[in-house]
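Then we have chain A:
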Amino acid sequence: MIWASWRRQRAQLITLLGMVVIGAGVITLLRSNMIDAINSSQLAHCVTQAIDECSAPAEVQKAFRTEWATPFQTAQILIIGLPALIGVFIGAPLFARELEQGTHVLAFTQSVSRTRWMVSKLVVALVPALIVLIVLQYLVWWWLTAAGALGPRLNGSFNPVNFGIDHVSPVGYALFAFALGTFVGVVSRRTLVAMTVGLGAFVVVRFALSGLVNDLVPAQRREVPAGSDVDLRQGGGLELEFGWLNASGQPIPHDKVSALIQACKSTPSGTPNTQEGFLACLPQSGLAKKYTSFIPESQAWQVHLVDAAIFGGLAVLLLVGTAWALRRQS
Partner candidate 1 sequence: MNPLTATAVGKRYRTRWAVRDCSFAIPEGKVVALVGPNGAGKSTLLRMAAGLVRPTTGELRTFDTPVNGRIHPDVSFLAQNRSLYRDLTVRELTRAVAAMNDRWSADRVREVLGLLAGVDYDAKVGTLSAGALTQVAIAMALGRLPRLLLLDEPLSDLDPLARDETLRIIMTEVADRGTTVVMSSHLLSDLREVCDHILLIDGGRVQVDGDIEEVLARHRILVGPVAEESTVEGTLVSATRTERQATLLLREARPAPEGWAGTEPDLESLVMGYLRASRERRSSA
Partner candidate 2 sequence: MNSRRQPDQALPVSAEGLGKKYRRGWALRETSLVIPRNRIVALVGPNGAGKSTLMGLITGLLRPTTGEITVFGDRPTGKGLHPAVSYLAQQKPLYQQFTVTETLMFGARTNPTWDQRYAEYLIEQAAVPVDARVATLSGGQRTRVALALALGKRPNLLLLDEPLADLDPLARETVLRALITEARTQGITVVLSSHVLAELEGVCDHLVLLHKGRVLLAGDVGRLSADGTPLGELALNRMRQAAQEEAA
Partner candidate 3 sequence: MLTDVIEFRIDRRSGVSTYMQIVQQVKQAMRLGLLHPGDRLPSAREVVEATAVNPNTVLKAYRELEREGLVEARRGLGTFVTKSLSSEATIGDDAPLRQELTGWMGRAQQGGLLVEDVDALYSAVRDEHYPAEERA
C-alpha cells in the first residue's frame, strides 16, 4: 500500500528532493559568499553586536544591507510561502485528483479499508513535504543567523516575517495548509477548485489567526512612574498594551491621555514647556504611571508552540473531516 502511494506521488517527491538539493546548494553558497563579504568589509563584529555598538562606517553597513536585502527576503518568502505551496500542490490534489479521475474506485474496491488507504496516502505525501520544509527552514535559519544583526534578525523574533519562519510555526502552517487542501479536495472533488479555494482559505485564515496567539500566552506587565524616562520595552519583545494609570491605579482612556499630554506640552502662559516642566506636569494632571504588557523576546518559543498548536489543531480537525467525507464518498 505504501509502495502504491509512493509510486503515485513519485513525481512530486522527486520535485521535493530536487528543491532540497538545489536549496541546500544555493543557501550554502550564498552563506559562504556572505561571510566572505562580511569579513572583507570588516563587519564581523557587527554580526553579534547591537546596531549602535557597531563601529563600522554607516555607509559600509548600508551598502552591505542593500546588497543582501533581496537574497534575505527571497529566503524568507520561500519559508513563508512553502506551507501554502505544500497545501496547494501536495494537499489539494492528493484526493481531488483521484476523485476527479475516478481512480478512487480502484482502491475502494480492493480489500484495503478506506481509512488505511487515506492514511498511507497522507503519510507518503506529508512526511517528505514536512522534512523538506524543516530542512529548508533550518538552512535559512543557519544562513540568517550568520548575518546576525546585519540581517533580518535585527528586527527581533516578533517581527511578523521573522516569527513566521522560526521555530515550529512553519510546520504548523504547513500541516494546516496541507489538511485544508485535502479537505477542500475531498469535498469539491475538483483539483483546480481545491487548489484555488484551498490557497485562498489558507491565506485568509493564516492572517486572521495570526493575532490570536498573543492573547493566549501569559504577558508580562511593567509599570513605571510618569516622571521617569525609562524605556519600558527593554530588549525587544512584543508589546501588547500600553497606557497610563491614575493615582489609584485605574487606566485612563486614551483620548483623555492625549488631551492631558497635549496640555502639559505648554506652560499655563502658552509657551512650550521644558522637558522637566513637562515631566513634572504629568503626575499633576493625574497621569501617575505608565504601564505596558508585553511578551519578552525570551518567551518567543512559547508563542511559537501555541501558534503551532492552534494551526496543528485545525489541521487535525480538517483531517478528521477529510476522513469522514471520504468514508461517505461514493
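Regarding candidate selection, all candidates are chains of the complex that A comes from, given by their letters.
Some observations on this one:
Quick note on the criterion: a residue touches a chain if its C-beta (ideal position, glycine included) is under 8 Å from a C-beta of that chain, and two chains touch if they have at least 3 such contacts; residues count from 1.
What you are looking at is a predicted structure, and each value in this text was computed from that prediction instead of being measured.
Of the numbered options 1, 2 or 3, all belong to the same complex as chain A, but only candidate 1 touches it. Across the interface of their complex, candidate 1 is touched by residues 1-4, 7-8, 101-114, 117, 327-328, 330 of chain A.
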